[in-house]
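For this view, one protein chain was removed and the others were kept in their places.
Should a chain be cited, it is by its letter among A and B, assigned in written order, with residues numbered from 1 in that chain.
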Amino acid sequence: MTDFKLNRRAFLKTAAAGAAGAGALGLPTMASAAGLTIGIVYVGPRDDFGWNQAHAEAAKVLKGVPDVTVVEEENVPETVAVAKSMESMINLDDAKMIFATSFGYYKPFVLDLAGKYGDVQFRHAAPLWTDEDPKNAGSYFGYLDQAHYVDGVAAGLSTTSNRLGFVAAKPIGTVLRNINSFLLGAKKVNPDAEVQVIFTGEWSLPVREAEATNALVNANCDVITCHVDSPKVVIETAEARGVKTCGHNASQAPLAPKGFITGAEYKWSTIYTQYAADLAAGKTLPNFIGAGFDKDFVQNTPYGAGASAEAIAAADAARAEVKAGKPIFTGPILKQDGSVLVGAGASLDNYDPMLDRTDFLIEGVIGSIT
Amino acid sequence: MGDEGTLATVLLAMFAGAIRVSTPFLFVSLGECLTEKAGRINLGLEGTLVFGAMTGYALSLHTGSPWLGVLAAGLVGCVFGAIHGYLCKLPKVNDIAIGIALMLFGTGAAFFFGKPYIQPQAARLPSIPLGGWSDNPAVQQALEINPLFIIGFFLAVAMWWAFRNTRWGLVVRTTGDSTPAAVALGIDVDRVRLLATTVGGFFAGVGGSFLSLSYPGSWSEGLSSGQGLMAVALVIFARWNPLACFGAAILFGAAGALGPALQSVGISEGYHFFNAAPYILTLAILVVAVSPKRALRGAPSELSITK
Partner (left out) sequence: MAELTQAGPQVRTELADRARRSSEYVLVPAVAVLVSAILFSVFLLFLGKSPAQFVELLWKGGFGSWFSLQNTLVRASPFMLTALCVAIPARLGMVVIGGEGALIMGGFGAAVIAIPMVSWAPAPVILAAMAMAGMLAGGIWIGIVGAVRHYRGVNETISSLLLFYIAVSVLNFFVEGVLRDPSDPNKPSTMPIGRENMIGPMPATDVHWGLAAGIVVCVLLYFLMNRTTFGFAARVTGGNLRAAQAQGLPVGRLVMVSCFIGGAAAGLAGFFEVAAIHGKANASLIAGYGFTGILVSFLARHNPLVIIPIAIFLGGIDASGGLIQRRMDLPDATVLVLQGLMFVVLLASETFYGRYSFFRKSEGT
């Protein structure tokens, strides 16, 4: 551990010297990638066993690109602090590229800085960039609801009570979309399935997450999944209660040796590796990349002991279909309030921008947003 | 599900929650009760709780024994308590302020040293299944009682008895009620307070280890949402009575289970307020129960918080 740290520090030093040299020579950093310093900002601790860790581990690939230095900062709140952290990377570390990995960083902080520092490239992990935004900004994102949909298919065939439990952090667009897709997956194979959701109100609140899991199991849910920052507590609690689980964000398979079915995981490494290759080749990074199974941006955790052969077969088939572009949102689908989301015979494309603005739950989800 | 079924589900969940969630509140409030009975207030128990949770988890991971983790958490709690007790012995040093500082320090140090322990799975405390008689899995789960809860209960009874019936109890109470009287009796006031704070720290550390080793049973930086601070409030409305601390902790645990339980039966509008129920309830009880007209019954009069 210590050796590693010393090495890394020595590496940083030489790399920083290299960056300074490049700057002095006035080399256009984007054109050649020589001496490029990349700054990455995380909203929580880098080893949270969840969202931030998934980014941090995938982003390690950038450190392997020749002449690229990576500087990282963790636990940066979505306030003026993130603007100043990014600016500090630009001013003090000579960073020419910034990866901002939390939703709330984009507006106004990334947008403002992109306007202020035209020679720095900004990329943000959410599908928020549009043509009207600065050209040196951009977005990258994996559509995890596709993986939650496949989870739902496996879960729908694993439940005997037809009740699935979902522990959710906050009622925001991506979370609601994952819940909806999870139910649609379950309904595809089990029309009687319903999803009971409990919002904890915070991204990380272990005691309440455990309480929510217990409450769902008590309410007769026999498959539990979640969308919180660190799903460890939810999966462990559900396993202790003897129900099955689907994971989120990273592989939780080892936490539930008996009941783990599968899980929805981002595959940020695909994106960061692609970025790394582009940088090594001296290419400018694209402004927007977003995909699901089709470009290997999301994946399902390898099946655990809780997955039956039937569930595995159905989930594999569903994944292949989605990968080939078959829509998840196929009518008729009603919203919770009874209004029509998708009419009978119609469907929404898996990348329909309307789904990026999900502010509703669909019929069959029990629990309200407010 | 009928209305009666719904009500039963919520009540059962609150009962189960009371047992599951209350233990850290119980231990911290007993520790705080002892400290305050001796005339000091230690707001730093939040930091002790968090550091105890981290230490307990780490020890359990390295040794494979969760009980060693509990012991280690108690011992680091002693260290924090002793620091508080020693510093507050110095003239002009404010016990509330030192508590806030130690809370910051304890939490920061726990986060710092706890990084490698977020991901691994440590051995957890076993629980005692007392619900075998029921065939309802929710009841069975509710009666999966953690040994620390039982220990906490007996500790509360023992403290209650000891305050009334032992010489030590008398010494602590006298110290907390009147420094001059205690000095006249030949009591070394500073030493009693130092010891009371140290032992109080031990309890708080054990309470922290419950969070990481039993329920929810994992170490992370968001583990405590102010349990250590809330325990201070519990002691006040428990009127410095260890048995009432037990009741207050139970009530608080039940209130904490209310939000998720209501959502699980489909009552979810306004869940933010249900989730805040423990805090709203505590404030309401304090406003109703406390009165400025008379001194609080059972309040140690040397306590800065009641002056």
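One rule holds for everything that comes next: contacts are C-beta pairs under 8 Å (C-beta built on N, C-alpha and C of every residue); 3 or more make two chains touch, one makes a residue touch a chain.
Please read these numbers as outputs of a predicted model, since none were measured by experiment.
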Original post:
Where the complex has a chain not shown, which of A:G64, A:P77, A:G282 or A:G325 is the residue touching it?
Top reply: A:P77
Subject >> Touch residues of subunit B, complete complex, unshown partner >> reply: 43, 47, 83, 87, 90-94, 96-98, 100-102, 104-109, 111-112, 115, 226, 229-230, 232-233, 236, 270, 272-273, 275-276, 279-280, 282-283, 286-287, 290-293, 296, 305-307
**OP:** Could you please point out the subunit A residues that touch the chain left off the display?
**Re:** 2, 5-6, 8-9, 12, 39, 45, 71-81, 84-85, 87-89, 91-93, 103-104, 107-108, 126, 128, 170-174, 176, 201, 356-359, 369-370
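By our rule, only the chains that are shown with their structure count from here on.
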Original post:
subunit B touches which residues of subunit A in the complex?
Top reply: 44-45, 47-49, 53, 196-202, 204-212, 214-219, 230, 232-233, 236-237, 241-242, 254-255, 366-368, 370
Original post:
Can you list the residues on subunit B that touch subunit A in the complex?
Top reply: 9, 12-13, 16-17, 20-21, 111, 115-116, 118-119, 121, 137-138, 141, 211, 215-218, 220-223, 225, 256-257, 259-261, 263-266, 268-272, 275
